[in-house]
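Please find one structure pasted underneath; my questions will follow.
Left out: one protein chain. Kept in place: all the others.
Entry: chain A
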Amino acid sequence: MTLQTTGSNGNDHKSSVPAEIDYDDPRTTRFEKVKAAARQDGVEIVHYEPQFPERGSKTEKRMTRTVSLMFLLVGLFGTAFVVLYIAWPWRWEQGNVLMKWYTPLLGITLGLTALFIGFAILTWGKKLLPREVSIQERHDGGSPEGDRRAVGQTLAYMVEELGVKRRPLLGLAAAAGLAPVAVVFAAPIVGGLIKNPHADNQMFTTGWAPIKEANGGTRLIRLTREDGTPIRPGDVSAGGQMTVFPGIPGGASNAHADSPTLLIHLRPDDGAVARANNVKGTGHNKFSTADFMYGDFIAYSKICTHAGCPASLYEQQTNRLLCPCHQSQFLITDNAKPVFGPASRSLPQLPLAVDDEGYFVAKSDYQATVGPDFWERP
């Protein structure tokens, strides 16, 4: 449509434009015919100047050679690309240096091929073709008044003919009847996707929730390494830390993305401070964290309460835990409360104990909500 507008606009505007061009007139040059044709589109070629006033001048020849050379280089690099693509060792092998050059060589040869095609075309167009300045008229402000009126009148007439004004019942009935259709279209899309976020209380439970046994008792979840082996207090030296996962099937997998926990063995004096602060509580929690530690061991959720990244950079000297994503910092010895950065909530603390066999277990699931914050968190 847009194309046609440009095409036809020229005709109805130009009075100075000759209506017919005699394309067979031998007295006019082809360029004059081109010029006349351009005028039909409201285009005036006002300046058309060959780059080289004298044909076959030294500069012209040099420019021709330059462009030719570029095309030859295209062939050279293109061939190099194909040869490298086929012949160069490309499969990954430990310690193979040649293989590492495969991708760079492909990129460089392919890039140079395309670049030289580009430069050759550009130089040809810019340096060998005549310079020109053409002027085209603009026709802003939309369609002619007549066309506007025509469309307006036709549309108004159509509305009249439909007669919604005369027959209001029709309009009302159509509106009332069609309204549910919008829902009909939306329902399958929305309905299929929608998923209750609170099914199984999933926002508030993690893999650490004790499992109800068949005999009515509950089994506490062990703290395990990524490979599933349980951990004894002796496995973490003072000042050390370890990422632990719930000892359930798939506990270390992404199916339990809220469960990764950082087990920290504080040095005795830090441990005393942490315990005292645990007793004091944060003021926000509605539960007591007084007995959450085990000796000098303390465990916090690794999932940042800000955006859910693993807060994993533990600075021993200051007992701060830093999240590398947005630099929230949590003070481990004071209920892991946020001390800097955009996080507004303490890391939830996991209540620790040791079972009969001497392995760490979680006394219960996290009491506070794990992970990024959301609207309906109480």
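In this text, contacts are C-beta pairs under 8 Å (C-beta built on N, C-alpha and C of every residue); 3 or more make two chains touch, one makes a residue touch a chain; residues count from 1.
Please note the rule applied: contacts and distances are computed from a predicted model.
Only one chain is not pictured, and the protein name UniProt records for it, out of "ABC transporter permease", "sulfate adenylyltransferase", "Cytochrome bc1 complex cytochrome b subunit" or "Protein glxC", is "Cytochrome bc1 complex cytochrome b subunit".
The residue touching the chain not shown here, chosen from A:W208, A:F245 or A:Y300, is A:F245. Within the whole complex, the absent chain has one touching residue among A:G75, A:G125, A:G163 or A:P249, and that is A:G125.
For the chain missing from the display, the contacting residue among A:A80, A:V164, A:V273 or A:C309 is A:C309, taking the whole complex into account. Touch with the chain that is not drawn comes from one residue among A:Q94, A:S237 or A:Q317, which is A:Q94. On the side of chain A, touch with the chain left out of the figure occurs at residues 2-10, 16, 37-38, 40-41, 43-47, 49, 57-59, 85, 90-94, 102-126, 129, 131-138, 140-141, 193-199, 202-203, 243, 245, 252-254, 256-260, 302-303, 306-310, 312-313, 322, 324-328, 338, 340-345, 371-378.
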